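Of the protein chains in this complex, all but one are displayed in their positions.
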Amino acid sequence: MNKNRLEAFSDGVLAIVITIMVLELRVPAEPSWHALLSVFPTFLSYLLSFVYVGIYWNNHHHMIHLADRVNGGILWANLHLLFWISLFPFSTRWMDESGFAEVPVLAYGFNLLCAAIAYFVLQQSLIRHQGRQGALAQAIGRDWKGKTSPLIYLAGLGLCVLHPLLGVAAYTVVALIWLVPDRRVEHFVIRAHQDRLE
Amino acid sequence: MNKNRLEAFSDGVLAIVITIMVLELRVPAEPSWHALLSVFPTFLSYLLSFVYVGIYWNNHHHMIHLADRVNGGILWANLHLLFWISLFPFSTRWMDESGFAEVPVLAYGFNLLCAAIAYFVLQQSLIRHQGRQGALAQAIGRDWKGKTSPLIYLAGLGLCVLHPLLGVAAYTVVALIWLVPDRRVEHFVIRAHQDRLE
Amino acid sequence: MNKNRLEAFSDGVLAIVITIMVLELRVPAEPSWHALLSVFPTFLSYLLSFVYVGIYWNNHHHMIHLADRVNGGILWANLHLLFWISLFPFSTRWMDESGFAEVPVLAYGFNLLCAAIAYFVLQQSLIRHQGRQGALAQAIGRDWKGKTSPLIYLAGLGLCVLHPLLGVAAYTVVALIWLVPDRRVEHFVIRAHQDRLE
Partner (left out) sequence: MNKNRLEAFSDGVLAIVITIMVLELRVPAEPSWHALLSVFPTFLSYLLSFVYVGIYWNNHHHMIHLADRVNGGILWANLHLLFWISLFPFSTRWMDESGFAEVPVLAYGFNLLCAAIAYFVLQQSLIRHQGRQGALAQAIGRDWKGKTSPLIYLAGLGLCVLHPLLGVAAYTVVALIWLVPDRRVEHFVIRAHQDRLE
């Protein structure tokens, strides 16, 4: 079973998720700067979720690139990841509409945590299928980002009890960790590709 | 006529159907756990429909992979299947909003049944086009899942008269039957692919 | 400039148009057969528009398959076609909400007519680019369907003045003309493809 359709379907779902969130953005009630400012928090949470989906797309792109082929279990592990990501618009919207109240911020963090776990499960399925000596296992290495993120999410969930915005800050930290390019992995990807061509 | 665009178009439609259902999820009215709990049935029916679309995508992926090429009739059989699947968000929403009342649960089951029949028709068109000795006909074999599912749907429609949730239970059973991987088919797919490469 | 991304983009737009129309379907107000029946006209107009988009996708698929490559003018002719098709959900919705009143039915027919003209313009651009001796010009031949459809649409617009449903009937006739497979073209497509492989 080859991986083209898995890529195409995932691209489709991620493209839709990243785009429909903008449908949730309510237009300011009046044509004034003041009204625009009042939707600014909504705009920021849209930006955060956009960046999150972008990170997932980016990492998914790299990960599947290094995989050889897929089986039924991997297809479902991928759908499981897409399920949690598809809930981002819902949890983002609730967080917004509540004005960043505690419970919705916790729910948003829980959604992020579930997506991170689903990503890890997908990654492990791919590595198991390809073997420990495969390109993916070596590229990922010790995977400090993948292992640290859930811990920061958990810390964020805890911090919500003190103040919801502390939770949001923790979620933002995870996004920043992933945004900073990981030169090591990227070089590995390039090398793996060159080896394949030789 | 090659099958690439049929795959791309189907992936697009299925990706959209699976994603727009989340737009239907109404955000809880208050920022409380209690309010989140009250949307939980909605969440479950979203999950059920997500799993259904996932199953169709998965099986479609396998089926088209084994097909060689397509003709006009197959394109329309495929659109017919996509039509019924595209109604899932509509029938899921009605079922939710009614609080799982009898008529909407029957309508949802009827929608599932129509999709199952459309899938069967598409499968038969592909087999007719490829021939009884083709990879698809052999991979499918006696197709007990494809033949049992409509019967369980019909049973579910009957059970709705007793209690709508019995109907929902029957629909869930069909999803579970398909979720459990069918090793036999999968191995056949892998072998067929390897034969082609040799 | 190759045609892959034109196909991918068109598939994306058509897949979205065909799917978002279902978001317009209002759920019946009550959980009863009676309420379901009351949305039946809406359902039928959804079906008609679904079939129309399906026909466009089908024909687009065939036409681009026979084209060799594309230029900037063709990309815009294609976007022009997609523009009119992207208005189908809007004009379908208006027709529905008005209960098939005269003006919205005229607007729907006008939309169909514009899409048909845009399709013709795209077809001519492709033929001009490929040459009169190209596979596309020969496959299309005298193109009686393409030339008859606008006339039937015009007749439908006239019939709306008598009764809007006569207009809808005329539009349905065009859909049926295209639904019936045109064996001649299809055989030509298959032969052209085989020639290319030899």
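Per-chain residue numbering starts at 1, and chain names A, B and C are given in the order in which the chains are listed.
One rule holds in what follows: a residue touches a chain if its C-beta (ideal position, glycine included) is under 8 Å from a C-beta of that chain, and two chains touch if they have at least 3 such contacts.
Only a predicted model underlies this, so the values are computations on that prediction, with no experimental measurement involved.
**Student:** Tell me, which residues in chain A touch the chain that this view leaves out?
**Tutor:** 7-8, 11-12, 14-16, 18-20, 22-23, 25, 27-28, 30-33, 36, 47, 50, 54, 57-58, 61-62, 65, 179, 181, 186, 189-190, 193
**Student:** Which residues does chain C use to touch the chain missing from this display?
**Tutor:** Against the missing chain, chain C presents residues 1-2, 5, 8-9, 12-13, 15-17, 20, 23, 71-73, 75-76, 79, 82-83, 86-87, 89-90, 93-94, 97-98, 101-104, 107.
Following the convention adopted for this analysis, only the chains that are shown with their structure count from here on.
**Student:** Round to the nearest whole Å and give the separation of the Cα centres of chain A and chain C.
**Tutor:** 37
**Student:** Suppose each chain is reduced to the average of its Cα coordinates; what separation in Å results between chain A and chain B?
**Tutor:** Whole-Å distance between the two chain centres: 26.
**Student:** Considering chain B alone, which of its residues make contact with at least two other chains?
**Tutor:** Expected reply: 8, 12, 15-16, 20, 23.
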